[in-house]
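Below is one structure, written out as structure tokens, with a few remarks after it.
Missing here is one protein chain; the remaining ones are kept as they sit in the complex.
Read from first to last, the chains carry the letters A and B; within each, the first residue is number 1.
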Amino acid sequence: MSNNTSSETHHMSYGTYIMVWLGLVALTAITVSVAGLNFGSITLTVALLIATAKTFLVMNYFMHVKFEHTVFKIFIAVCIITFIIMITLTFFDLSFR
Amino acid sequence: MANGTAAAHVNDVDFYHYEGKHKGIMSWLLTTDHKRIGIMYLAAIVVFFLAAMMLGVLMRIEALTPGQTIMKPQTYNSIFTFHGVIMIFLFIIPAVPAVFGNFFLPIQLGAKDVSFPRLNLFSWYLYMAGGLIALLSLFTGGGAADTGWTFYVPYSIRSSANVSLSVFGAFVLGFSSIVTGLNFITTIHRMRAPGMSWFRMPLFAWALYATSWIQVLATPVIGITLFLIVLERAFGIGVFDPALGGDPLLYQHMFWIYSHPAVYIMILPAMGVVSEIIPTFAKKDIFGYKQIALSSLAIALIGYLVWGHHMFTSGMSDTSRVVFSLLTFLVAIPTGVKVFNWVATLYKGSIEIKVPLLFVMAFIFIFSIGGLTGLVQGALATDIHLTDTYFIVGHFHYVMFGGMGTIFFAALHYWFPKMFGKTYNEKVAIISATLFVIGFNMFYFTMFILGYLGMPRRYYDYLPQYQGLHVFSSIGAFIMVTGIVLMFGNLLRGLIKGEKATANPWGGTTLEWRIASPPPLENFDEIPVVTGGPYVHDRETYIMNPIKVIHKEEEAVH
Partner (left out) sequence: MSDEVIESVALHPTSHATGHVHRDDEASKMGMWLFLFTELLLFGGMFLLYAGYRFLYPDGFKAAALEMNSFIGAVNTIILLTSSLSIALSIAALQKEQKKLSIALLVFTLFCGLAFLVNKYFEWSHEIHNGIYPKGPALENMSEGEILYFGLYYTMTGLHGLHVIVGMIFIGVVLAFVVKNKISSTNYTRLENAGLYWHLVDIIWIFLFPLFYLIH
């Protein structure tokens, strides 16, 4: 229940943060340049995949989720699943109307 | 042990008489004590409840005759809107978690307070602010909102009444609900006494845990939806308005994405209270502890999947109607698990019939009717006939008021001695409970018949052929209200003149019954240690002053 220690003792080096930032900037560059190409129907999918990858980096490194207790990861999963349920069930209506 | 003596000093008197930094009224308004906050919620919630109940009485008087009886149609529209808004946002949603959750959750977990006491007080202020804003909207701008508590677009965008302010009130109330929810989740994760594993937690705490998750994950959606109505009314931004291409059905989706799970915010804590009361009065460990605990989570989850059943006749796609109808039937499973386990707990118990248990048994009866009529509407074919009739009104009063309301009364009678240290008159309580149950069933069961015969809801006027049933229903309403007034009068009398209550008048087994009535400021001198489940009657499962116990044993050894 109450181990107050493990997650906070993990310190990341400046270098790691800067590497993550470089990755994020690179992904931004990719998403902008790819948007100019015409992939047809998968353009949106590509853009969302890149945004998801960026979110993954921000959450895991900047927000330290990678080093948190499992309970935090479960929380985040619950939140994301809730959102996916909302979208999916709404589209049962929209896409079959 | 310097701290030990300090704690002993703090806990010499009960929390009402503890002299802290602030005196008099400020000792309430600036308190961070979860018990005082719970009492403040109770006071506010009872006032709001009685006010909304009077609005309901006015509606029943209006329905005595076809055509105008005592009010104009526009007034009637405003009254049913505010009856709904107050009852739902100010009474049913916060009542059990904010009053009894605040007061008893930390005690049941063996903690001295919630995780964020100041945030807890903040949430009470938000609640009061939301209530006052809603009240203010009655008298300002274009007058009281007349949209019904659902605020459906496009009417809510175009109505000349003061919709913006009442919507904003609901938005603030939602924020209060979120704050309470995140406080409870953190408290349950972080503040459980040593030895209290998840499956040694009282079932009330489990119910609050599931509820809090819904509050945190669903309320923001209604927040943004209501906020958009305000923006649309204020600036004409095109979001929901069909004249600008908007889709009113998306509003309904977003509204019910919150408001259906909100139904479980209302009922889950009540179910938790039932799981507390039954083992106490059956003098028996609860049957199927784990199933009841997990069914709370299951209800919370399934509650997210079924919102579309409020929209069967709104023009949704057929696919989604079938999907939502099928999913709706799933809710019956965890609910059934609970009901069967409660009944099985009573089986072969040494049952002692006291007022709280009477209310609980009334609840099981009433809620079963409410639940089963819910299935009638969950089925597509019958819903098409019954939707927007009195059948719906009867159904949601059976589940909401008969479910949550009855249990609110049960909880009041169950925990009254603990909260106030006083007792109430048992006989009068039984009479008021009986009046309530008889009146309730006359009042709302008639609505099922009226709805089946075709009486539409929210109508000011009706055909003469319905008058007999309307009058019968109104008489039931008056009997019910008499019971409620008698009940509150009796409790108030107990509060003022009642005899002193003992620490454990019912023989309860959870932690709140191990401390004085009313509890001392810090609840416990030392955090207790938990060695067993919450409803064990035949042996001790808590060690109340573990450090003292250790010292004694050490002395004995030497």
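One rule holds in what follows: a residue touches a chain if its C-beta (ideal position, glycine included) is under 8 Å from a C-beta of that chain, and two chains touch if they have at least 3 such contacts.
What you are looking at is a predicted structure, and each value in this text was computed from that prediction instead of being measured.
Of the candidate positions B:Gly236, B:Gly315 or B:Gly468, contact with the unshown chain belongs to B:Gly236. Touching the missing chain, out of B:Ser115, B:Ser137, B:Ser259 or B:Thr509, is residue B:Ser115.
Residues 2, 4, 7-8, 11-14, 17-18, 20-21, 24-25, 28, 31-32, 35-36, 38, 43-44, 47-48, 50-51, 54-55, 58-59, 61-64, 69, 71-72, 75-76, 79, 82-83, 86-87, 90-91, 94-95 of chain A touch the missing chain (whole complex, contact as defined above).
Although one chain is hidden here, its contacts on chain B can still be listed: residues 3, 6-7, 10, 112-113, 115-116, 119, 178, 181-183, 185-186, 189-191, 193-195, 216-221, 223-225, 228, 231, 235-239, 244-247, 250, 253-254, 257, 522, 526-527, 529, 531, 543, 546-547, 549-550, 553.
FYI, only the chains that are shown with their structure count from here on.
Centre-to-centre separation between chain A and chain B, using Cα means, comes to 36 Å.
For chain B in complex with chain A, the touching residues are 189-190, 192, 194, 213, 217, 221, 249-250, 253, 257, 304-305, 307-308, 316-320, 323-324.
Residues 1-2, 71, 78-79, 82, 85-86, 89-90, 92-97 of chain A are the ones touching chain B in the complex.
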